[in-house]
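To start, the structure under review is shown below, and the notes come after it.
Note that this complex is displayed minus one protein chain, with the remaining chains in position.
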Amino acid sequence: MIYYIGVVGTFAFGISGALVAMNKRLDAFGVVIVAFVTSVGGGTLRDTLIEGRDVFWIDDPTYIYFIIGGAITAMVFQERLELLRKHLMLFDTIGLGLFTIAGVQVGLNYNLSYSICIILGVITGAFGGVSRDILVNEIPYIFHKEIYATISILGSAIFLVMHYFGFGDGLYQLIPISIIILLRLLVVSREITLPSLYTDLKRKKKTE
Amino acid sequence: MIYYIGVVGTFAFGISGALVAMNKRLDAFGVVIVAFVTSVGGGTLRDTLIEGRDVFWIDDPTYIYFIIGGAITAMVFQERLELLRKHLMLFDTIGLGLFTIAGVQVGLNYNLSYSICIILGVITGAFGGVSRDILVNEIPYIFHKEIYATISILGSAIFLVMHYFGFGDGLYQLIPISIIILLRLLVVSREITLPSLYTDLKRKKKTE
Partner (left out) sequence: MIYYIGVVGTFAFGISGALVAMNKRLDAFGVVIVAFVTSVGGGTLRDTLIEGRDVFWIDDPTYIYFIIGGAITAMVFQERLELLRKHLMLFDTIGLGLFTIAGVQVGLNYNLSYSICIILGVITGAFGGVSRDILVNEIPYIFHKEIYATISILGSAIFLVMHYFGFGDGLYQLIPISIIILLRLLVVSREITLPSLYTDLKRKKKTE
C-alpha cells in the first residue's frame, strides 16, 4: 500500500511542480528539475534524517519515470493553463495527503515516537512544496497562505490514533488521506486562514 | 554538559525563529515551523554530514518540546514586540554561542581534524539562522550584516586550543561560549562590520 501511495503522490507532486515552473517561464529542463525536487524533496529529507535508511528513489528508479510522466502531462496540457491553475492546488493537495501518511508510516516502521512520526509526516508531505517555492524564489506558500501544515499535522494524528487501535494497515490508510485532501479543499474553497500573530503596534499606539 | 547546551540553545533559537516569523506575519503553525527549522537546522545538517550519526532530535523528542516552548514564549510576549526586536538579536546570539561549541564538540567526539571541527561549529551555530532567512526569502543575515561567522570561527578556535591543553570538558566550555556571546553583543552595539570586498569600478572610473 505505501508503495502505491508513494508512486501516485510522486506523480501528483510532479504535475504540481511542473505547473509552478511553467508559470515562472522556466525552460523544459528547469520544469523537469522543479517537478523532481517537488516530488522527492520531502521523502528525501525524511530518508536522510533517518540513519541507516536508503533514499527511496535511489533504490527504485520507477519514481523517476512517474515524475517525468507528471511533468510531461503538465506540459502537454499547458494550453489549458487557467484551468490548470486550479488543478495545481488539487494536485498539490493529493500529494500532501498521500505523502503525509507515507511519512508517518515510515516513522512507525522505525519505531520512532509519535511526535517524531508527526514531524516526519509533515516533512514528507510539505517539504517538497517548500523546496519548490524556495527554488523559484518565493516565501513558501505553506507559511502564509493556508492552514497547510495544520491539516497535515491533524491527518497524521488521526492516522496515529487509528494505528494505535489497530486500524493502520492497508486500505485503512485511505481514511486519513481522504480527510487531509477533503479538509484542504474545504479550507481553500472557503478561504479560511489562521490569523497572523503580528500586532501592528504603531497603529495601536496612534489610536490610543 | 553538551546536552544542556543543546537544550538551552534550542530554546533560544526557537524564540529567535518565532520572532522573525511573526515579523513576517506568518500564521501560528508557520511560526512554529520556522522556530523548529531555526532551532534544529544547524545540528541536523551537522548530523546528516557525519556518516553513522543519528540526527539528534529524532532520538530525543525533548528538544521538540523546548522549541514549541520557545515559540509559545515568543507569541505570548508579542505585545512587547519592539522590546523583543532587540531580544531577537540576544536570543540569536545565545544560540550561536551554545551551538557553535556543541558542534565543535561533536566533531571532537568523532576524532575529526581541527579544520573540520571548526566548520561543524560554524554549521551548527549558523545554519539554523541561514535556513530561517531562506524560508522567509531574505539574503541570510550572516552574509552581509555582521561579523557573525567570524565570531563563530574565533570561538571554535579558542575552544580547540583549550581542548588541546586539556581544558575542553564540562564547565570550561562556558568560556568560549561566553566569549562568542560577549563579542557579538559588543560588535552589534558598536555597529562594527567587515568591509565589503566589492569595488565600485564605475564610480572609480568617473572620479579618475
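So that you can tell them apart, the chains are marked A and B in the order they are listed, and the count of residues begins at 1 in each.
Just so it is clear, a contact is a pair of C-beta atoms (placed from the backbone, for glycine too) under 8 Å apart; a residue touches a chain by one contact, two chains touch by 3 or more.
Just so it is clear, the model here is predicted, and its values are computed rather than measured.
Undergrad: Sort through A:2, A:89, A:134 or A:157 and give me the one touching the missing partner chain.
TA: Spelled out, the listed residue whose C-beta touches the missing chain is A:134.
Undergrad: From the list B:88, B:119, B:160 or B:188, which touches the chain that is not on show?
TA: B:119
Undergrad: With the missing chain put back, one of A:75, A:108, A:158 or A:174 would touch it. Which one?
TA: The single option touching the absent chain is A:75.
Undergrad: Footprint of the hidden chain on chain B, which residues?
TA: 48-51, 112-113, 115-116, 119, 122, 130, 134, 137-140, 142-144, 147-150, 153, 193-199, 201
Undergrad: Which parts of chain A are in contact with the chain that was left out?
TA: Within chain A, the residues touching the omitted chain are 21-31, 33-34, 36, 44, 48, 52-55, 57-58, 61, 64, 75, 78-79, 81-82, 134-137.
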